[in-house]
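Since the structure comes first, as structure tokens, the remarks are kept for the end.
One protein chain is absent from this view; the other protein chains keep their places.
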Amino acid sequence: MFEPHISVQNLNIAYGERQVLKDITVDIPRNRITAIIGPSGCGKSTLLKSMNRLIELADGVKISGKVLVDGVNVFDKGIDVTDLRKKMGLIAQTPNPLPMSIYDNVAYGPRIHGTNDKNNLDKRVEQCLQAAGLWDEVKDRLKDPASRLSAGQQQRLCLARALAIKPEVLLCDEPTSALDPISSQCIEEQLIKLSKNYTIVFVTHILRQARRLADHVIFLYLGELVEQGPAEKVFSKPDNPRTKAYIEGVFG
Amino acid sequence: MNKRKVEESFFKMLMLLSTGLVVGGLLVVFAIVILKGAPALSLSMLTQTPKGGYYLGKEGGILNAIIGSIYVAGGATAIGLLLSLAIVLYIHGYGERSRISSFTRLSLDVLWGVPSIVYGVFLFTMMLALRARASLLFGIITVTLFELPIITRAIDEVMKMVPAKLKEASYSLGSTRFETVRHVMTRQALPGILTAVLLAFGRGIGDAASVLFTAGYTDSIPRSLFDPVATLPLAIFFQLGTPIPEVQQRAYASGIILLFIVLLLSVTSRLATRKLMKYVIK
Partner (left out) sequence: MNRQIEDALAHKLSLLATIFGSLIVFWMAFVLLQKSTPILSTHPLSELLLSSSWHPLLGEFGFYPFIAGTLWVTGLAMILAVPVCLLTAIYLAEYAPKKVRAIIKPLVDLLAGIPSVVYGLWGVLFIVPLIRFYVAPSLGVDTTGYSVLAGGVVLAIMVSPIIISVSEEVFRTVPLETIEASYALGATKWETVKHVVIRKTLPGLIAAIILGFSRAFGETLAVLMVVGNVAKAPSSLFDPAYPLPALIANNYGEMMSIPLYDSALLLAALILLVVVVFFNILARMVLVRLERRSM
């Protein structure tokens, strides 16, 4: 079908006694937008965060199965998790700026990974803020604390920050759920522009957003994979009756 | 990447070293005091007051100091608690946004770190002005004032954490402000209050500088508020100051007794807090 950028195979994740993901096998296509949809609490965020192993930070989490990125299992012993995360940018549900200036927020990633030359950093910061659609609004106040931005601006800052580490994948966990409609639209436009060069995986419980953005869809329900496939197919002629019911708003 | 890993490992090692140092320090303190003091520890130390030549090595014990300390710290903590509760009652029940509340909070916060010797000197000055002698009464007063900021701040912090919805629920049932604080908030804050009390009691019983001038010292157990009273820290200090080894050893043993009391308080506070937590709303 297609050569997946990320391939999840038989992934099982449990928090203590609670099984959150059951035997998930999905493929994520390269340089496309993939939406993970499903009602709240069905493991969508967990699936997303397992791709950059952020899920390991939670207490008492048990993981089994594989997540292959370009054919390499991220859970392998020899894998340097900080390198892996460099390949994946994550944008969280509520904007989470670091306690620094706007400039430093974007520069944090590159600095950590060794870029210290001021010129390079300046260029990188500007590029990323442009790509996130925030440059014009902040170019005169790069040294201001990031906390002074509005929620919509902060989320775009988080997008710029994620882009700054030159990832191949952008993971977005309900990136607009905390934002007003105008800011949401802004983020969505940026994601569409970026999808030419990045593999984007985003979680949403807003079906209309998925319809607007997705090339590829994964439907999770109660921790299980119900269906995955190209967006037109899943939205107009889904194979699984449960998918049909969810899309028509019967539940969720 | 290697440089980053090396840096992390280096600091991790420093961290473990530091933690080890702290824990080790605690254990060393306990070990030395117990080892040196155990030989002189006996039942008579606990049950007798100093007899005739106690300070020259003859019989007796430090019951005077044990009871004395309990009187002083107990009295002080009780009065301190009452005052603190009253202050917190005002701040949280009647004057939440008033200037008096924030002023008092600031004032007590500022007082919080003041060394106990300053309290001792201050009260001593008052005693001179009143031509009063060192006694249990003034010992209690001094320690009360010393403990007051500690207890008040601790209870205030716990009260601050009581969720607003609890207060709302109480008021919407028609309670007065007094009833809300007294029955609802205090219940919710009870574990914290208990911890605060035991903590303050521990500090009060272990402090020497506050009672040095104000409580006096005596070999007997006080029979009235106006008698001088012995306290454990001073007992230790004075016994240590003699040139006679047996008496010095008794100082170490007294140290064990004081340590034991503090340990008991700590453990009790933990157990009691756990038991009281069952009514607390998270």
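Going by the order they are written in, the chains are A and B; count residues from 1 in each one.
One rule holds in what follows: a contact is a pair of C-beta atoms (placed from the backbone, for glycine too) under 8 Å apart; a residue touches a chain by one contact, two chains touch by 3 or more.
Just so it is clear, the model here is predicted, and its values are computed rather than measured.
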Hidden-chain contact residue, picked from the options A:A92, A:L159 or A:V234: A:A92
Positions on subunit B contacted by the hidden chain, ascending: 4-5, 7-8, 11-12, 14-19, 21-23, 25-26, 28-29, 32-33, 36, 83, 86-87, 89-91, 93-95, 100-101, 103-104, 107-119, 121-122, 124-126, 145, 148, 152, 176-179, 182, 199, 202-203, 205-209, 212-213, 232-233, 236-237, 240, 251-252, 255, 258-259, 262-263, 265-266, 270
Positions on subunit A contacted by the hidden chain, ascending: 52, 54, 57, 59, 82-86, 88-90, 92, 94, 96-100, 108-109, 112-113, 145, 147-148, 158, 161-162, 165
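The working rule: only the chains that are shown with their structure count from here on.
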Rounded Å distance, subunit A centre to subunit B centre (Cα mean): 53
